[in-house]
Every structure is written in C-alpha cells, then in structure tokens.
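Take a look at the structure set out below.
All protein chains but one are shown in place.
Here the chain labels run A, B and C in written order, and each chain numbers its own residues starting at 1.
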Amino acid sequence: MKFKFKFNPNKKRYREDLVQGPIYDTYENYDESKPSIDYAVLPEREKETAPILETRGVGIDFGGLTAVDEFTITVGPTEIAGIIGPNGAGKTTIFNLLTKVYQPTRGTFFFDGQDTRGLNTTKMSELGVARTFQNIRLFDKLTVEENVKAAMHREINYGLLSGLIHGPKYRRQEKEAHEKALQLLSIFDMQDMANYRAGSLPYGAQRRLEIVRALATEPKLLLLDEPAAGMNPSETAELMNNIRKIRDTFRIAIILIEHDMSLVMNVCEDIAVLNFGRVIAKGTPKEIQSNPAVIEAYLGKKKEAK
Amino acid sequence: MKKEFMKKFAVVMLSLVMVFAMAACGGSSGGSSDSGSESAEAVLYVGATGPLTGGASFYGNAVKQGAMIAAEEINASETEFRIEFRMEDDEADGEKAVNAYHVLQDWGVQVVLGSVTTGSCVAVAGETFEDRVFEITPSASSSDVTNGKDNVFQVCFTDPNQGKTAANTILELYPDAKVAAIYNNSDPYSTGIFNAFKAEMEANGKELVEAATYPDDTNADYSAQLTACKSAGADVVLLPIYYTPASVILKQAADMGYEPTFFGLDGLDGILDMEGFDTSLAEGVMLMTPFNPWSDDAKVAEFVKKYQDAYGELPNQFAADGYDTMYVIYETFKAAGCTTDMSNEEICDAMVAAITGGFSYDGVTGEGMTWSTDGTVSKDPVVVVIKDGQYQDR
Amino acid sequence: MKKITSKGLSPYRKNEIISYGIAILGFAVISVLRSLGMVSSSLQGQLVPICAYVIMAVSLNLVVGISGELSLGHAGFMSVGAYTGIVVSGIMGTMGAADPVRFFAAVIAGALAAGVAGFLIGIPVLRLRGDYLAIVTLAFGEIIKNIMNIVYAGIDENGFHISTKSDYGLSAEGRMLLNGPMGATQVDRISTFFYGFILVMVTLFVVQNILNSRQGRAIMACRDNRIASESIGLNVMKNKLMAFTVSSALAGMGGVLFGLNYSTLLPIKFNFNTSILILVFVVLGGLGNIWGSMIAAIVLTVLPEALRQFADYRMLVYAVVLIVVMIATYNPAIRSRVSAFAEKYLRRKKPDAAPAEGGAD
Partner (left out) sequence: MIFLTNLINGLSLGSVYAIIALGYTMVYGISKMLNFAHGDVIMVGAYISFCGTSYLGLPAWVSVVLAMAVCTALGIIIEGLAYRPLRGTGSLAVLITAIGVSYFLQNAALLIWGSAPKVFTSVFSGMGSSIRLFDGGLTVTWEAVFTLLIAILIMILMTMFTTRTKMGKAMRAVSEDNGAARLMGINVNSTISMTFAIGSALAAVAGVLLCSAYPALMPTTGAMPGIKAFTAAVFGGIGSIPGAMLGGILIGVIEVFGRAYISTELSDTIVFGVLIIVLLVKPTGLLGKKITEKV
C-alpha cells in the first residue's frame, strides 16, 4: 500500500512568531564565538543537507544532580538514529529535553535550523517534533480513531462555532480527517479497531497506536521511546519493517531509544551510547558493537563476564 | 451491535417512564385517600409549609405544634366543619417550599397557613397569588411577603415595622445613648429590620455609631463586631437577629467585659429556652416581642398550659403565632360566611374581603389585631426586659 | 485504491440518541399526561426545576466528566445567570415586552454573563490542578455568593440603578430587581416546562456537538493525558478554559430558567450545598455520561419529594441511599459481579483481547 501524504511545500518550516531566541537560517550561521565541544558528531548519511536536529552541549540538573551533560549530536532530515545505554543513563530525559517537557539547564539545540530556547512542548510539536512514551500515554477513554484525530488538530481547524453547529466546514474536515486517520491506522493494520477505546487495546496495539498518533501531527522528527518494549520477536520484526517504511514514505527523521539490541542494530543508521548522562560513544552499529567503552558500560569493568 | 443498543435504549426509556409514572401516581394517590372523607362531614383543609428538618426546623415545629393545638381546640368545639391540618417540610428553602405547596395542592388544600420563613413564604405566595388561595403566615415578616399580593396576610409584624418601632422605643428610652447594631447581612429578616431601623434613626437625626454585620454561618466569631461596637462606645446595641447567634454574642460580650444594653426583637425570643444557656447572660436584655409566656393574661396562660401538657416545653413566639394564625383562619372563614364546598377562589375572595373589612381578633400575640388591605397586621408591640430568667413588663 | 472503512457505530452516536430520546420522550409523555390531567400538582411544580437541574448536571459534566477537572462552584455560575436573567427580564417587563421575548433575551443575557464570569475565573483557576483547583472553584463559588449578597439593583423612571448600598435612590414608583441578601423578589414567573425542554435540548445539542468535534477531542485528550496532549501540540490551558467557559454559560442558562420559575430567589440558594448537589448528579450518573447525568438529575430531584412519607427520616434515607448507590456503582467487587451478570444476559462484545499487563516500567 502506498501512502499519499506529503508535506505541504507552502507550509513554513517554522513559525517566526514563536521564536524567542535568535533565528538562524541554517546551521552555518550559528554563533561560532562560543567554542562548542565536538559537534556534528553522528556521521551523517546526508552530509550535504542541513540537519533536522543539532544539539549543542545540552545538559540538565535535577536539584544538583546532573542527569544529562554535554549532550551533542546531529541528526539528518531522513535519518534513523538510536540512543542506547543502561537503565538510568538519561535516555528518556533526553527525549523530555527535545520535547521541552524539561528546559535544559545548559546548552541549547537547534531544530530545523531554529534555536529552541524558550519554546515549550506545544510549540515543539508545532515545529515538528513528535514522540511516543516509554510508559504508554494514550487518551485511554477516547476511541482509537479519536486518538489519531486529536493529533490532527492543525489540519482540522474549524472554529468553535463550527464545532458547535456541525456546519459544512465541520463535515468536510471531519470526513477528510476520518479518511486520513483510517489510512494512518492502516500502516499497522489497525483500521478495524478504529471504534474501540484506546485503553481497551492490547499492549502491543497501544504502542503502535502511539506511533500513529505521533505521525498524525505531521512531524519532521519522530522520537520513539522503547517502541518494542513488551513485544514478542515477531511483533518486533514487524515493527522494524514499519519503522523503515515510515521513514521512507514520510521522509522524516526518527530517533529511537531501545533496549532490544537486535532492533537497534538492524534499523538504526547511527547510534549514540549514553552512560551516566554523557555520550560515551557514537557511530554506526558496527562501530558501536566493537567499542570497548560501550562494552564496559554494559558489562561492567571486569572482563570476566565476557 | 444495533440490537443490543436498542435494548439498552429501551431499558433506559422504560425506567424513565416508570420514574415519572411513580411520581405522578404517588402524588395523586396521596390526594385521593383524604378526599373520601369529605362526604361524611365538612372538612376545611388547612395546609402549611415550614422547615421541619434542617437547621431551621425549630421554628417550623413550633408553628406546627401551636397550630395543632388550635386545630384540636376548634375541632373539639361545636363547629359546622372540622379542620384538617397538614404541614409539609420546606427546609426553609424557596424551591422546596414550592414543592411542598404543590404536595398540599394534591392533598386538596383550601387555605394556606404559612410559610414559616420569609424566603419560603415569598416563593409560596407567588404561587397562591396565581392560584387564588388564601394565605396567612404566622411568622414570615418581610414586606416582600405581602407586596403586590392581595391574598396574603401576616400575623406577625413586618420587618420595617419592627425596625421603626424599635428605633422609636430606643429614642424614647435612651435619648442620649450611642446606638450600634450587629446584624446578619445575608438574612432578609435581619437586614429588613436593620434598614428600617437605620432609616428611622436617621430621620430623627441620630446616626448609628457602628453597624456591624456578619455573614450567614452558624458558628461564626463575633468578637470583631463586638470590639468595633465597644471601641465606638456604643451603650445600646440593637440585635435584629435570631437567638442562636445572639447567645454567642452575649457570651462573647461578657467575656470581653462589654456590657451595653442589648435590644432584641422577636427573633431573640426563645433565647431563654436554649438548652444549656446561662440565662444570667441575658439579664437586662430588652426585647420587643408580641408574646410573653409568663404573662398573667388568662388566654395566654391557658395556651401555655395546654402547650406544656402536650409537648412538655414552654411555647415560644412561633408557637403562639401558629396558634393565633389557625384561629384567625377559622374566625375569618366563619366571618366570611364560607362553606367547605366552595372553590378555593371563592373562599379566597370572601376571606380577603372579610379580613380587611373590620375583622378584629384577640389572640395570644396581641389584642384587637386588624388587617389592612396590604396584608399587614396592626397590633401593639410589647417591649419586655429579661429579669430572673423571665420576661417582665418594663 | 480501496476505501478503508471502520466497523460499528461511534459510541457517541449511541449516547447522543439516548440523551435526545430521554428529553423528547420525557417531554412528550409528560405533555400527554398533563393534557389528560394525570400529572399531580407536585410533579408539575417540579418540571421546570428538573429541567434546570438537568441543564446544570449536563453542563457540569462538561467540566468534571469531560474536561476532568473537579469544580465545586458550579452554583456560582448558576446564580450569575439567574440574577442577570432576572434583571434583564425585569427591565424588559417594565418596557412591556412579550413573555417569550423576555424569557429568551434573559436566557441569552444570563448565558453571556455567566460565560464571561466563567472565562475570567477560569484563567487563574485552570492553572491549578486536582484538589487545588477544586478548592479554588469552591472559593470562587462562595465569593460570587458573597458579592450577590451586596448587590442592589432596580429600575425606575430615571433608568437602571445598580449599587452595593441598599439606599441607592430608587424612586417610589421604581421596581426593585435585586435587593442584596433578600435576593430577587417580585420576579415574574415566566419559565415554563416547554421553555425548559427547549433549553435542555439546546444544552444537549451544544455539549454533545462539542464532544463530537475537534474541540471535544482536544478537551478529552487533555483530560486523559496532559503530557501526551502537549506532546501532540494541544494547548491544555486553552482547551480546559473553553470547556469551563461553555459549561459556565450553560449553567447561566439553567440559572435563568430556575430563577424565572420562582417569585423570589435568595443568593444563599446558590451556596456550596447546591454546587455539591449538582456534582452528585454528575458523579452518580457517570463521569462523561450525558444521559446518565440527566437520569441522575431527574431521579435525585424527584427522590426527596417521593420520600416525603418518611417525614423526619427523609434526608437520612436520602443520605443512606446516596452512600449505598455510590458503593454499589463504584465498588470493584460489586461492579465485577454486576458486569458478569450483564455479560451473561446482555452480551456485550469486547475488543479482540484484554489489555496485556506488564511491560510498562
């Protein structure tokens, strides 16, 4: 099945009125006066294009405790990147920083060429960052279809009055949204579940629905937090295919956090390894697999275990 | 899916219909059970609404007990008809009062005695005015009760009337005193009296040194108000309030060593009967009340005795009002030449004409009561002073 | 390309039909019975308040059930609507407008005033969460009641007067509209059951249409998961404010209906207890369940009247019924027993599998 959605080329890449910090058109225009630590780090597949995401020395403290520090990566516009690391390494915190659930204590990051200082979660979503959650956060009491439609609120934009009287604009947009929602659901073959309550879905379906919902916001960068958690091997394999399929059809960048090494090593083009809030290694799956620092982080200092 | 939905829908609808049906039948069956006796003997259905539960039920029950004694006396006497008295609970709430009135209607009410409290009474009066039912209230004293309604009468003084009389009494007794007032600003009774009192005082060139208010909750602290009165140097403090807050005010005043002359109105009546109240706190309090249970008057003494025999307590002013009101209904009904088989509207028109046409009644709450066309009563106020835990004539 | 379709009827559709059905059928049955003279005076007297309480319950459900915020001050908005409506109706009455015109002008004014009040109060209140939000709505409810206690208004040949003092110079021929703690007196009682029915239908239309629109989805999404809603770009505050404002406006409408049904209305009527009463309708009827709110409002308004035969024990019985029903509806053990029973006799199809447990960390 082919997906027919494309991003509207007339749509601005960002909204100037939302930007509070300085605007950089491209990353060449970044303020170079501040020496940055080792940037443009992940080997880019698409070196000639501007990255969708570039973080610069991002760090956050919680009550004096440094959770993430000097986090610096770049992600290309159609790249699948992975972040791995032991439990408590700060992976989810990074997602929370990228979606501005937390504001970074230090450093900043550029999304689609725009400095994100002072933006909040809602605005990050408007810029084009979408995510799923490690502990599933669906709208449990809404139906599957509504979960997806709720995320399409930028295309469905009739006003309150139209919503009240269910006028022609309402009917047209709702019809379009309905069709689009079903098509999005069909990525994971979930269109038959459209009228079930999201909370009543089986676990795996809930995870998939979260991805669909994130896609419905028309993101440029999709953050998947442990998408394969709780899935069996065959489901994981299917998910792997789907992640690639999503990237190829929507032409967006994906960052995923995952413990399932087979998934990460198979699907990711670049990987950053995190330990105690710091990036300890970056590279292609092959490079990471043989990196001694990574092995140490995962298996401990004593080599006997190997 | 569709079938099951229809089933659910049907169940809901059926239960709804049943609720309505039950409510409808419940009402009508109540009415029919009583109406059967009408053929045997003439019965006048007198219905009342008042608070029988809730915080104000004390007043409702007093009126009910007083009115029941009167009804028993009447029924025991030689009459052409019997009085059937029924009182429905309104929790001193306008909405519930209207509900209660409608229950009485289903029962076949012909004359309304009530309501006991002002808010309920205004609400019910709006209904009786439209339905043309004669209504006379023992104790709802606001002028809103009778305003613009020719069918509604009061046995008690109106609030403005009381306020005015209180002002004149104070001006007469204490011409040089500094006068203050503490009143409940969210209570119509209290505010009604206060506003008239203030206007009358000012009309006589006297400003109040302090007018302290408190909002409507039961156990508030009145020390701030008392402190204000005290620091303003007030010698006379008007308390146009009910006795419950007054008991607290008297105690707190005593605690802070503030001893002005407190001047209460009929709402203060009952303070001496409060269980556990230290009556010495009320010594010297002036009271304007229509009813004195310790009076030597034979009629009063007889009523008090009957009441005590029946309920084991001293009747208060509300009981006396209830007693008088029942008699006023009875006497007016007879004076108007009504019979129990007349329609409510005929009864109403005849009774209105009778009560305003030179009718006079001597009751336990006043001699020679007459009524004007605006529904208010004219009788002499009595000012008593509390001494040795009793009312004494001044 | 093959057209993708979903299975089954949207659950909202069903509920919508039930709610409209209850309203229309209720109105039709009562109207027929009335024309046959089979409705007791007691029930007749309650028809308008029942409509008003249904409106209050359905509108509060928009905040408590659908938006998921506990509001303990709904009666405050009812009073804003009621008093605005009484003033407007009073002014128009002196100008000699016809009753239906007066009534609906009062309804519009009351709804607008309450909506504005809801909007202004919602801005600070909705920044809070959970029980803190609840206490602040309670506080605002009490504040509205307190303020209504000191508002005096009247109209005379010099025009409309409004003041916080009782002596505001209303001439003797003037008509007193609001009289401070004495509230509104001498109100022309122009509410009818038919108007009540129309307003109930309007309320159902507004609330259910919102539910089934992008605004409703956004409101419910923000209720179900605040963080996820932000992550998909919903403005939580804005959506909650919208629900709160619409709910307040509808409550104002219910207030007008209620206020114009009695010749007098004391501000104290709209105290904490009334807010709680409406909340009880909503919770008992089921959060987010519109027709549940309707049924609960109807039954719990009729119940105290039906319990009159218990005389003094009436409110005690009411309290016991309330507790028992709450436990029976919400206790997990009893619920599962009931649903097992329902499973057996009313067969309900469930999605393919039960939610898997575990995995989430």
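Everything that follows uses one rule, which is that contacts are C-beta pairs under 8 Å (C-beta built on N, C-alpha and C of every residue); 3 or more make two chains touch, one makes a residue touch a chain.
The structure presented is a predicted model; accordingly, all values stated were derived computationally and were not measured.
Across B:Gln65, B:Gln105, B:Gln162 or B:Gln225, the residue that sits in touch with the chain not pictured is B:Gln225. Contact with the omitted chain, checked across C:Met38, C:Met201, C:Met237 or C:Met315, is made by C:Met315.
When the full complex is taken into account, the listed residue touching the unshown chain is C:Leu287, out of C:Met38, C:Leu112 or C:Leu287.
The omitted chain makes contact with subunit B at the following residues, 53-58, 61, 185, 212-215, 217-221, 223-225, 227-228, 231, 243-245, 247-248, 251-252, 255-257, 273-278. In the full complex, subunit C touches the omitted chain through residues 64, 70, 124-125, 127-129, 131-132, 134-136, 138-140, 142-143, 146-147, 149-150, 226-227, 272, 276, 279-280, 283-284, 287, 312-313, 315-316, 318-320, 322-323, 326-327, 329-334.
What we mean here is this: only the chains that are shown with their structure count from here on.
Under the touch definition stated at the top, subunit A and subunit C share no contacting partner at all.
On a Cα centroid basis, the chain most remote from subunit C in this structure is A.
Separating the CA-averaged centres of subunit A and subunit C is a span of 42 Å.
The distance from the centre of subunit A to the centre of subunit B, with each centre set as the mean of the Cα atoms, comes to 72 Å. Multi-chain contact residues, meaning those touching two or more other chains, occur in subunit C at positions 8-9. Contacts with at least two other chains are made by no residue of subunit B. Those residues of subunit B lying in contact with subunit C across their complex are 1-2, 4-5, 7-9, 12-13, 15-17, 19-20, 22-28, 30-31, 52-54, 88-89, 93-96, 98-99, 101-103, 105-106, 119, 122-123, 125-127, 129-130, 142, 144, 147-148, 184-188, 191-192, 195, 199, 215-216.
The touching residues of subunit C, counted against subunit A in their complex, run 3-11, 206, 209-210, 212-218, 220-221, 223-225, 227-235, 242, 288, 350-361. On the subunit C side of its complex with subunit B, the touching residues are 8-9, 14, 17-18, 21-22, 25-26, 29-30, 33, 38-46, 49, 146, 149-150, 166-167, 179-183, 185-187, 189, 262-269, 291, 295, 298-299, 302, 304-306, 308, 311-312, 314-315, 346-349.
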